[in-house]
Each structure stands twice: as structure tokens, then as C-alpha cells.
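Taken from a larger complex, these chains appear in their original positions, while the remainder are omitted.
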Amino acid sequence: MQPAGVAAPLKVDISEKTFRSAEGVTIVALRGLSFEVRQGEFACLLGPSGCGKTTTLRILLGLDRQFSGSYQLPEGGSNRVAAVFQEPVLLPWRTVEQNVRLALSARLRDKDLDRLFEILGLSSMRSLYPSELSLGLARRAALARAFATEPAILFLDEPFTSLDERTADRLRRLLMTVWAARPTTALMVTHNLREALLLADRIIVLSPRPAQVLGIFDVGLSRHLRDAPALDNLVSDFHKTFPDAV
Amino acid sequence: MTAGFGSGKSVSAGRRARAVSRAIGAALPAATTLASLLGLCLLWGLAAGMWPSRALPPPLEVWRVLLKEAASGDLGYHLAMTLWRVVAAYLVAMIVGSVIGVLLGRYWRADSFFNPWLVLFLNLPALVVIVLAYIWFGLTEAAAIGAVAINKIPNVIVTMREGARALDPRYAEMATVYRLGPLDHVRHILMPQLQPYFAAASRSGIALIWKIVLVVELLGRSNGVGFQIYLYFQIFDVAAILAYTLAFVAIMLLIELFLVQPLERHATRWRSRSA
Amino acid sequence: ANPSAPKIRVGVLKFGTVNWELDTIKHNKFDAANGIDVEVVYFAGEDASNVAMLAGDLDIIVSDWLWVSRQRSQGEDLTLAPYSTAVGAIMVKEDAPIRGIPDLVGKKIGVAGGSLDKSWLLIQGLAQRDNGIDLTKGSEIVFGAPPLLSEKAISGELDAVLNFWHFCARLEARGFRRLIGAEDATKALGASGPVSALGYVFHDKWANENPDVAMSFVKASAAAKRLLAQSDAEWQRLAPLVRAEGRELEVLRDRYREGIPNRPLADEERDAAKLYEILADLGGEKLVGEARQMAPGTFWAALKT
């Protein structure tokens, strides 16, 4: 419990999460996973494919309640969450713009989205249906949806795959802008170590399934100092700390 | 040695042909319908010519009867009575049936409890329901429409329940995360996914309802197409029976052409149309 | 039964009144006595037997002469031998304040058989002629299925009901009285006596090819009628088929006996022709089609001698 006046962190303490497949196989996805993300902090989850990252996010999003353990969202978080799923999950029967606006609260429904769409390179695609988008464009539409909501907590599941480096870079900068604009707690899953080191305050390194925290890497460096050579150094630092991971 | 299987010329020619015919098909659905109906009449005329029988009068004769009945005002009156019953029962059945169907599809515990009731009502003969309704609620319009609706509701439930079971959970999850209100949820998540089931229930529904309305009118109403058809059945006047039937079918066709199809095209415009 | 005896397929309603007679024929072997073998084919509704006849599946059914005449005028070679003169009646509750046709004004009347039912047209015609009343305008008319209308009359939802004769008889046993019968209307409108509403219907072609067989059937039918007219014990035997007992059975029995045709065919035919014209006026083209006269040959000519 937090003393009054101190912002509550995102606190995760999942003792076990087990799936039973339709064919009866039991799969332990998480076991003894616990970590914290301070309010306003940007954290990355890094772990091998299939280790349980998406499962963790789903639990935090309240989409999966069959687990043992508990978690706690930072203050105000329960009503202003935004998420970018690993697949875009756009409604195929609504246009790009409708998809984005639908996620907005009534207060924001008529918001001016021109700038957002422009940065994302979606200006000419606003009236298209998702089946008419390339995967990269669909991902950007999903990002637009998350960013437009002005969230207090942001969950991102590999948001920058299927994008060329140039576009991805632009979007990473956009993400930083959105995150910095107001006190937002962010938790992002990625497989790209450089991306994690560029964006995060701390990196939570996970073991193979069942996921557990192997360790935490604090990126001490201030963000505006993280240029290419600095990142190279951070990468080798990281590899020294976690010789087995990634 | 060239092992290609796509050649530009033929492909783009095919494309143009398809585009043209698509434009025709989209702009002139009425023309297609007309051609189709003419074809049907031709077949019918041929059959009636080859096997002349009182049970299959030629199209012209039916047309004559139709004109006569229309001129006398009977056709219009009885058609209007039947139509209003069909519409009323349709609305009741679709609304009640969709709501129950979706609920049963979502909550499997309720479903497993109420399923036997559903099977019962699904298999209650129209006769039984209609007679009971007339006995309990009197020979009234409300009893008639209620009886028809009760006959149809289980069918709607069954179809909509399948639709609710086949819902894609990812969209509902997205809606949860972004806290869509219940109205938005229904409008943007549920309805588009249920649309094909609704269309199926609706199309075969209105046909079924009309058929039951015929029975209802036969058993205890004093007007309507069913009443007339039975009258003519007693004197075995097939031409008149067909005239009344076809008048109703014509109305259904008009509704299909000018209401249902445009609506459906609008509702499914997001689907990439396959050739 | 004699295996070589010619077979006759007769289609009837299982619980219909005709089956009482056929069952008597079969049980008392009146068919074998006349050298024929009657095979009874059951149907659930009257229309079913009509369809079966037109589909060529049966030799004989029971239907009314108006239907036969209409089919004849459209080229079917059907003809009929009288079966029963019993017709429907308007029934009201014993204690109902309805004493005559004028009292029906403003009441709710159930009518079985639809708007073209003969009995209904005749009573309507009578009301028009004698009382200047148009029943279709002055009262609330409800058409419907006969059992349903009976039920509704008992429950009191209907003030009066015009139903087929056996439904009327059953109502009579349950405290109803006849207000006016169709036979009253027939007479009032100019018939000299009761006309057989229903008859055994068969194809001319069949009768011409098997004149003896057809005649034997008529004889067997007459024998059964004689027995049913005299023997109360036979009625007791039939009780399960009639689905009635006690007073109800008695009323049914009496009404049935009253309906046994006993006039020369020529008289009946003449009256039927007269009725036809009246009905043609009342029911119009809807009822009789384009023919304004009863089709000649509607009554089986062989019976006239």
C-alpha cells in the first residue's frame, strides 16, 4: 500500500497463470511474475517469443481474469487505458477514421485528428476500410487509436513491427511526444533491444515460458543523450548484464 | 520453356469485361430481376402448354384473374390486411427473438437450461399454437399476431444464437479496453457481426411468417390472403390461388429490390466483393 | 370376403359422419353381400379427399353437389349419388335472448365454412328477403375453423354460430338450441323438400365402366342406412367412432336419421337446380363460376329410374 500523496505504481504480482487447451494440454504461461512500474515511467518487457508477454498484458487489461495473483493499476488508470494489440484489431466494417473515433470518449469524439493522421501517414487513408490497408498501415491506424485517447496508461504489444525503419523512427518519436504530454505510465512489449533502450526508463527482462523476471535493466541515460553511439554502448552494457537474454 | 500462367492482355481484357458487367449488375438490378421473371414466366407458360391441367393454369389466365380481383378491390383489401399482420408479427418476432437469441448465445448456462424449452416451442405445430392463442385470447387480431410471432420467435432465436456463438472475441476485447458504452457496443461490435445471421433470419423469417399468417387467417380471421386462398381452394380455383400468392410475392420482390438489397449492399460494403 | 369381388376405394374423414355409415357397411358385410369390397381410405380433412379424388387416387369421396356442379362445368366428369340431406344451422344458447333472425343484428356470429358456405348464403338470402337485413353488415361475422367456433360458442365469446350439422348436434347436447336451419331457408326460398347437401361423388367414366359396382355400392349404402335408422344397438357399437355417448350420441343419431334422403332423385335434382339459381344470385361468380345453371348430370342419371 502506498502512503497517501505518493502516486501509486503499476504493481504486478501474478503467482500463476495456466491455460488448458481444447485438446486438454496444460500450459503454464506465467509463474511468479512480479514487477512494478512507477507512475509516469516508461517500461519495456523483453522476452523470448511465446514466453507470456501478451498474456501479461491481457491480464493487466482486465481481459483475462482466470489467474491467481493480483495486480494494481496506477491511479486514474482504470478508466483511461489505451492499448495497441499485437495484431491491429480494427473493426473491418468501419473506416479508419471511424475506428479511431469510436475509441474516444464522448468528450473527445469530435476532436481534430488531422495532425495525428498526418504524422502517421494516414491522411489519404481515413475513409478506407481495414481490409484495404497494408499491414503496416493497419498498425499505424491501431496506433492512432491508442494515441488519440489521451490515456493515463498505455499498453503496447510490439507496436512498430511491419514498418520500415524510417516510419518506425517517426512513430517512436510520436510515441515519446504522446507519453510526455501528460503523466502517462507505459508498458511496451518489444523484441527489438535497440528500440527498448531508446525509449524505456527500465527494461524488464523475462525468462522463457513460464515467464518470470530475470532481471531489470535501468537505462540511466537521459533520453536526449541516447544517440547512435550511446545506444551501441547501452547494447553492450545490456549484453554484459544479461548474457543469455535476447 | 516459358511457364507463365498470367498474361497481361487476357487479364486486363477480363478485367474490363468484368467491370462493365458489374456496372450493369449494380446499376440495373431491376433489369436483371425483370429478365429473371420473364424467364420464369416463359418456363411456366411452356409447362402449362405441355401438360395442360386445371392444377397449372397458364400465366395469362392468372394475370386475368389478378386484374379482375384488383379491379374489384378485393385484392387490395385482403392484401393490406395480410401485410399488416405480417409486418406486425415480423417486428415482434425479430425483436424478441434477436434479444433472446443473442443472450442465449452468450450465456451458455442459461442456454443449457432453456434449450429444451426452445426445442419445445420450435416444434410446437402452428395449429396448436394458433388454436391455443385463439382459445385463450379470443378471436382477436392480437391473438392472431401473437400466435404467428410465437411460431416464428424460436426460429429467430436459433439463428441469432448461432451468430452470437460465432462472435469474434477480439472485437469485444477491444471494446472493453476502450470502454465503449453499451449502445456503441451493440451498434459497432455486435450488429455488424450478427448482420448475416440477421439477414438470414429475416429473409426466411418473413416467408415463414407469411405462411403462418395464411394458416391463422384460415383458422379464425375473416379477411386476408389466407382467407381468400382457402376459399378458392375449396372450389379448387388454382388460378385465383396463384393470383393471390403472386400478388404477395410481387410485394416481397419489390421490398427485396428497393429496400432490403440496397440496405444490405450498404451494410456489407466493407467486404471485398468477390467476382 | 370374396377375394374376386371388385374393390372400391372410398376416401373419408376418419372421425367424419360418412365413416359411421362405411363402418356399418364393413362391420355388417353389406359390401360383400352386394358383391363388392369397400376399401376405406382415411383422411384428416375434407379437402384432402377432394385433392385425392382430383389426383385420381380414389373411386369415391363424399362432397357437396355445388362442388360437383362447379367441377362439371369446368370439364371434370364428376357426378353424385345422394348421401345426406343434413345441413348446418345457426345455434344459440338455450337461454339466449335471440328468438329470430332480427335478433341477430348487432351480435357476434361465427360462421364455419367461409363466406361462400351454402348454408350461410341461404340464411343470408332469407334474412335479406324476409327481414330486409344484411347480416354481413348488421352483425359481426367471424369465419373460422368449425371446432374452434363451437368451442367459442360454448365459452360465450360468440352469440351465435352457424356450423356443420354434427357440430350443431353436439352443441344441442350441450344446451344449445337451433335458431334457424339451412333447410328452413331452403324451403322458404322455394324448394319443395330437403335437398341432399352431400353425396357420394365419383367419375362418370368409372361409373360407366363399372355400372354394377357403382350400383352395388349405392345398395350397400342404403342397407347401412336402413340399419342405422332402425337399430339403436348399432349406434352403441359406433359410439367410439362417433366419439360421443349418452345424450350427445342420441342427438347425433336423431339428426343423422333425419338426414337420410328419401325423395325420388328427380325431385331432388329439380330442387337443387332451383337452389343453384338462388345461390348463383347470392354467391355470384365467386361461388358458382361462370355457369349460371346447375351442370346437367350433376346427379347420377342411373339412379333416376
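We just call them A, B and C in the order they show up, numbering each chain from 1.
Basically, a residue touches a chain if its C-beta (ideal position, glycine included) is under 8 Å from a C-beta of that chain, and two chains touch if they have at least 3 such contacts.
This structure is a prediction, so every number in the text was calculated from the model and none was measured.
Stoichiometry of the full complex in this file, given in the displayed chain labels: A x2, B x2, C x1.
Just so we're on the same page, only the chains that are shown with their structure count from here on.
In this assembly, the C-alpha centroid of chain A lies 85 Å from the C-alpha centroid of chain C. Distance between chain centres (mean CA atoms), chain B to chain C: 41 Å. With centres set at the average Cα position, the gap from chain A to chain B is 47 Å.
Shown for chain A are the residues that touch two or more other chains, of which there are none.
Residue ranges of chain B in contact with chain C, taken from their complex: 54-55, 131, 134-135, 138-139, 218-222, 227, 230-231, 233-237.
Those residues of chain B that touch chain A in the complex are listed here as 170-171, 173-174, 176-181, 184, 188-189, 192, 267, 270-272. The touching residues of chain A, when paired with chain B in their complex, are 61-63, 79, 81-83, 85, 87, 89, 91-94, 102-103, 105-106, 129, 131-132, 145, 149.
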